[in-house]
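There's a structure below that I have some questions on.
Heads up, one of the protein chains got dropped from this complex, but the rest are sitting where they should.
Letters A and B name the chains as they come in the text, with residue numbers starting at 1 for each one.
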Amino acid sequence: MNPDGDGRGNGLKRFAFALPLMSGILAAAFILDLMLGSVNIPPDAILTIVAGGQVKVTWMNIFWYWRLPKAITAVFAGGALALSGLLMQTFFRNPLADPYILGISSGASLGVAFVMMSAGICGAGALFASVGLIGDMSISAAAIFGAFAILLLILLISSKIQSNITILILGIMVSYISGALVTILLQFTDETSMHTYALWTFGSFSGVTWAHLPIMAVLLVVGFVLTFCMVKSLNALLLGEQYAESMGMNYHRIRFAIIVTTALMAGVVTAFCGPIGFLGIAVPHFCRACFVTADHRILVPGCILVGAIIALVTDIISNVPGTDIVLPVNAITALFGAPVVIWVIVRGTRFGRGVTT
Amino acid sequence: MSAAPLLRCTNLTIGYRNQKAAIKVVSKDLNLHLKRGELVCLIGPNGSGKSTLIRTLTGIQPPLCGEVFLCNRGIGEFTPSDKAKTLSVVLTSQVQAGYMTAFDIVALGRFPYTNWAGKLTESDKNIVLSALASVGAGDLADRFIHEMSDGERQKVMIARALAQEPDMLVLDEPTAFLDLPHKIETMRILRMVAQKTDKSVLLSTHDLNLAIRCADQLWIIDRSGTMISGTPEDLVLSGVFGSAFEIDGVHFDASRGEFTIPVDKRGTFSLSAQDSIERIWTSYALERIGFVPADGAVPDITVTIQKDGSKPAWTLSHAGEEQTCESIRNLVEIISRTNFQGR
Partner (left out) sequence: MTTTEEYMQGGKIGRVLVSLILVSLAVAGCMTVPPDEDSLPTIQPANTMHARDLFMEKAYPDYATGYSVEYHGTYKVVRIHDPWGRSSENHVYLLVQRGEDVPAGYPNARVFYIPVESVITLSLVQVPYLAALNETTSIRGHNGIPQVHNEAFCQLADEGKIIEIGSGTLSMNNPLKIETIIELEPDIVFCVSSGNREYDSHYKMQEAGLSPVLTAEWMEDHPLSRAEWIKYYSLFFNREEAANEIFAQIQANYTSIRENALNATSRPAIFSGIDYQGTWYAPGGNSYVAQLFRDAGGDYFLETDTGSGDIPLDFEMVYEKAHDAEFWLNIGFADNIDELMALDPRYRMFGAYSSGRMYHFNARVNPYGGNDYWQSGMVNPDIILADLVKILHPELLPGHQLCYYRQFSVNSTGDPDEP
């Protein structure tokens, strides 16, 4: 950052230098996340396990079946959330936009709430009535279905409406409606289901097992690739829709692509990890400030890296190494993200003074 | 080089349909053309339909009737990419994009030519730099846009439009937020672009004085949507220019080529001096305070200017009395103190 306005914008050069550094930090955070957890596994044991050697069976199992999938999930989820946040901030030219602004996570929450609580409502749901969950996979499926339904709604609306601000407001309204429906469901459910739903909203990287991880990873990588393909148009969008169209960008096609890609990434992460907030809004700002650029060719890989790093750090903190306590992921991300958001508002960052239309 | 117009419209009717499918016609039966190397100013009062016309001519909005041809192709036939290579725009609104240098912004103009990742080749970079140089913003290349003044920012946006290498530039009130020196500079740049690079320039503006002087053609829309086009001088001589814009109390002075502010008449004057700059400005001052030339009749006041060396001196004679003043201010003060009966 150059507070003196010296303004050397050598973005690409800076990035070329920062990229290996960031990758190094990512690797370090990844390893740290593998090493730290509530069970104390000494580092040399970790090395032995990775090398394929034998240590205590429990330690090996913990490493392969708990720590490793959790760390990989954090990497993908953090990157995906940061990237969706970037897409939404560029698309709406609003520094306070986050991945859920179109109501994606509300849709996912509604799907999850419905599955969790419908068992309690219909007396006919006989066998499962005493049980809140039907099976973990169906929760993820319900979340994706809910997110997808909202996505279709938003796409339908956006095909009829020109203005971005209108879509933004409609997305927010959809969130409210979904939230209201969830509240109604909560009203009629029993304590256990309510508790389970509340737990889901805490967010967690630990719930993804090897069975689910490939699905999540593949879908998110698709999202990453789609975003990469859009960098040129994203840069053009920085000047606004009218300029972007005058430069030859097909606005409706890009709008469709952005909305779908965001919904894909945000929806998948919400489905598997619960609604994790603040990463989407804070990391893009962080990247812009770090790399001193608005060029998406730098920001896209940058956000993936920084998002992954922050998610890993969050995971390490939430497991409070050395103790039994587990803190909800959403609490940690909020503690990190809120100061960044405050900084954005108060300083009126260089991204743009306030909200632009 | 073909003399065929770059942009042409035939029997164009512009307007829009609102949600109830009712049609609002803004202007109809327009037959306009714009040649290469021409600078056209589109002027008209607010709400007359300038924006609608620009949007229709650039293909953003469909016409209600008639056709628009760009390079002899219907504008609807262009792919977005082809159209971008032929036509670029500069809009009024200030771009708010943080952490972008002038170079980055101008480089965006290469959008229609670069590959999927937007990578700039050497020739792209050269085009960007020369676009910046041609608007006199070469040294701004590494500065962040949010740290520039309005004038500098507008130059960068024009450079961006140039980097797009279009055949035609369309600007929507590009000088609206600029101060006078920058307004003039912008017009100068646009004139140079039109003449030297043989591009067509269409801009809408409220700056009538600048428009008259800089434009090769004027397109004037009045409030009823009637369009008049022609060279500025022809329009002034035919009196159309004045009548299109005159509203109560505002009068277009054809000889001076500008709008004047009418003042209540207080008297007549006769000015005797050599043809000089002092004579011109003294007569302006006298007109400002309400005096018109006597034109043969007996004047209420007579002012004589004498120049001794470099210092002029004014002599005011009125009702037999004479007074000498050292400056026009002096002169005006004395006249103001004196009581005149209007005639």
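By our rule, contacts are C-beta pairs under 8 Å (C-beta built on N, C-alpha and C of every residue); 3 or more make two chains touch, one makes a residue touch a chain.
Everything quoted here is computed from the prediction, not taken from an experiment.
Would you list the chains present here that the left-out chain is in contact with?
A
I'm checking contacts with the chain that's been left out. Which of A:M194, A:L220 or A:I332 qualifies?
A:M194
Please identify which residue in A:R67, A:R93 or A:R297 touches the non-displayed chain.
Answer from the full complex: A:R67 touches the omitted chain.
Just to verify: which one of A:G85, A:G207 or A:G223 makes contact with the chain not shown?
Residue touching the absent chain, from the options given: A:G207.
Write the list of subunit A residues that the hidden chain touches.
These residues touch the chain not displayed: 37-39, 57-59, 61-62, 65-67, 70, 120, 123, 126-137, 187-191, 194, 196, 199-200, 202, 204-207, 209-211, 274, 319, 324-326.
What we mean here is this: only the chains that are shown with their structure count from here on.
So what's the Cα centroid distance for subunit A and subunit B, whole Å?
50
Which of the residues in subunit A end up touching subunit B in this complex?
5, 7-11, 93, 229, 231-232, 235-236, 238-240, 242-243, 245-250, 288, 292-295, 297, 349-353, 356
For the complex, give me every residue of subunit B touching subunit A.
Spelled out, the residues of subunit B in touch with subunit A are 58, 60, 80-85, 87-89, 91, 93, 95-101, 103-105, 108-109, 111-112, 114, 116-118, 142-144, 146-147, 164.
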